[in-house]
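I have a structure here, written as structure tokens, and I will follow up with some questions on it.
A single protein chain has been omitted from the complex, and every remaining protein chain is retained in its original position.
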Amino acid sequence: MLPDVQNHARAVDDIMRFIVGTDIVLFLIVIGIMLLFVFKYNKKRHPRAVNIHGNTTLEVVWTVVPVALVLFMFYVGWEGYIQTRVVPKDAMPVKVIGRQWNWSFQYENGKQSDTLYLPQGQPIKCLITSLDVIHGFYIPAFREKQDALPDRVRYMMLYPEKLGTYEITCSMYCGLNHALMATRMVVVPKDLFTKWVNTGVVSVPKVESVDTTQAKGS
Amino acid sequence: MEAQEAKSHSEQISHGTYVLVWLALIVLTCITVAASGINLAAFTIVVTLLIALTKASLVVNIFMHIKFEDKIFKVFLGIAGFTLFVIFSLTFADVFFRR
Amino acid sequence: MSQIVEPASSDVIHGHEAHVHKDNQGAKIGMWLFLLTELLLFAGLFLLYSAYRYFHSDAFHRAGLDMHTLFGTLNTIVLLTSSLTMALSIAAIQRGKKWLSITFLSSTILLGLSFLTVKYFEWSSEIAKGIYPGSAKLLDRSNGEILFFGLYYTMTGLHGLHVIAGMIVLIFMLVFIVRDKITKDDYIKLENAGLYWHLVDIIWIFLFPLFYLIN
Partner (left out) sequence: MADIAVTPEHLGHSYLENTGKRKGIAAWIFSTDHKRIGILYLISLFTFFSVGVILGILMRLEMLQPGGKLFNAQDYNALFTLHGVIMIFLFVIPGIPATLGNFFLPIQIGAKDVAFPRLNLLSWWLYVTGAIVILLSLFQHGLPDTGWTFYVPYSIRTGTDVTMAVFGVFILGFSSILTGLNFITTIHRMRAPGMTFFKMPLFVWALYATAWVQVIATPVLAITLLLIIIERVFSVGIFDPSKGGDPVLYQHLFWIYSHPAVYIMILPPMGAVSEIITTFSHRTVFGYKAIAMSSLAIAFIGYLVWGHHMFVGGISETAQFVFSLLTFLVAVPSGIKVFNWVATMYKGSIDLQPPFLYVMAFIFLFSIGGLTGLVLGSLATDVHVTATYFVVGHFHYIIFGGGVFIFFGALHYWLPKMFGRMYNKKVANWALAILFIGFNMLYFPMLVMGYEGMPRRYFTYLPQFETWQRISVVGSWILVAGLIIMLTNLIRGVFKGEKVGNNPWGGTTLEWTTSSPPPPENFEEIPVVTHEPYYHPEAAN
């Protein structure tokens, strides 16, 4: 599937596997039993039906078990999500500004950039806002997304672990060039990032030279 | 047949009752205007809304005859009231706790 | 409106009396369901109001200073009285007093008209102060105040439209009574029209403290 880029992305994939796995089991049970009944109780094999009005035990079981199951799924999903809302003290703030139709990023020292350069191994607190309509700040490889609202600043945590280039897209429909409102996030070594953010003249790995396919799924 | 029932229900109300209810409504209006003049801080809104609720229930029960109608109408009102409660409380689960 | 209060049947096609379906209780159920939708229509606005008031409570209080409590109180009394005359009109027709019913119903309509007149003067005075949607003076004020007046014009405006709709319905009812289409034995139309009028009153009962008693 998508690459291992941060702990949270792995957690999301695990939760996904758990839910989809359960889904498949449930699906096979329901469809299997249905096909079995359709076969076994076909008119030809079973000409005389039996009126069964219900079975309280059975009905209680198939109410209680799903309730327990979905409550567990809820808990897992909530745990997985709420971890991403924790802001560590050493998080580096980066302003993410959406406008029709591009993203720009502003660092603590006021440096602005159209590409999101981030130091490897540094927790990042993205402070997301918009200048016009609602946009969606979405980094598929990181399994993270938050809407950029014009009147508010919202946050999203990133923990870039691996060097590389990743797609950033707009997930909330925002008008004409919504589909083209894309940019990249480039994770570079810390020292290189420090030089870049302070001078802007140090050459960072060029976007084109990085193998982008790894960020884009299978 | 049901029309007969409905008719007998609403005929229980006399002109005098209506006028009394109207008087109560006017008095409540005066109270709420007076109360809003006193500075009760956050309580002002609570007091005025409680008075408004009282007035509304008078209108619903007497003028709109709900007090004398079949149960089904009360169930309908209950459904609407509950929906309002749900809509407000769930929206405020967001509004109150925004960071 | 008349479609709601008037249960009919498929006799339009076949044109015989046999299955004209007259069900007053059913008509009343239909009317109440309609009233619930009206209630929930306004509920959306009240929800917005309460959220915005929570976000901008100071600005709402500041904006409230520009409201005319007197006009609001006057209109409350006018509308409450119109509800009384409405109820009395129905009580009169129940007792077979046609002309008394007509008198009360006409006063209800006239009271509705006075409500709108007061409303006209109130809005004019606000507009004269330069407070109206999109005005430069309003846009200069804080966000909360813009929202307050936005909601004020929307909610009282929509309520005013309901008063007008109610008056039109009541005028029809008046004609029906005069022509003996509404009588002692068949007054469900008037009753349903009354229900509508009372609902409009109830909505005003809540609008009043939220907009006029906030300062």
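Some notes on this structure:
Labels for the chains are A, B and C, by order of writing; each one numbers its residues from 1.
Operating definition for what follows: contacts are C-beta pairs under 8 Å (C-beta built on N, C-alpha and C of every residue); 3 or more make two chains touch, one makes a residue touch a chain.
Since the structure is predicted, the reported quantities are computational estimates derived from the model, not experimental observations.
In the whole complex the chain that is left out makes contact with A, B, C.
Only one residue from A:R99, A:K125 or A:R154 touches the chain missing from this view: A:R154. Within subunit B, the residues in touch with the undisplayed chain are 72, 79-80, 83, 86-87, 90-91, 93-99.
On the side of subunit C, touch with the chain left out of the figure occurs at residues 3-4, 6-10, 12-16, 18-19, 21, 23, 25-26, 29-30, 33-34, 36-45, 47-48, 51-52, 55-56, 133-134, 139, 142-144, 146-147, 149-151, 153-154, 158.
Within the entire complex, the positions of subunit A that touch the omitted partner chain are 1-2, 11-12, 15-16, 19-20, 22-23, 26-27, 30-31, 33-34, 37-38, 41-43, 46-55, 58-59, 62-63, 66-67, 70-71, 73-74, 76-82, 84-85, 132-134, 136, 138, 140-141, 143-147, 149-152, 154, 167, 169-180, 213, 216-218.
Note that in this section only the chains that are shown with their structure count from here on.
Subunit A and subunit C have CA centres that are 49 Å apart. With each centre defined as the average position of its C-alpha atoms, the distance from subunit B to subunit C rounds to 15 Å. Among the residues of subunit B, none is in touch with two or more other chains. Partner subunit C is touched in their complex by these residues of subunit B: 2-3, 5-7, 10-11, 13-15, 18-19, 21-22, 25-26, 29, 32-33, 36, 44-45, 48-49, 51-52, 55-56, 59-60, 62-64, 69-70, 72-73, 76-77, 79-80, 83-84, 87-88, 91-92, 95-96. For subunit C in complex with subunit B, the touching residues are 22-26, 28-29, 32-33, 36, 39-40, 43, 47, 50-51, 54-55, 69, 73, 76-77, 80-81, 83-84, 86-88, 90-91, 94-95, 188, 191, 194-195, 198-199, 201-202, 205-206, 208-209, 213-215.
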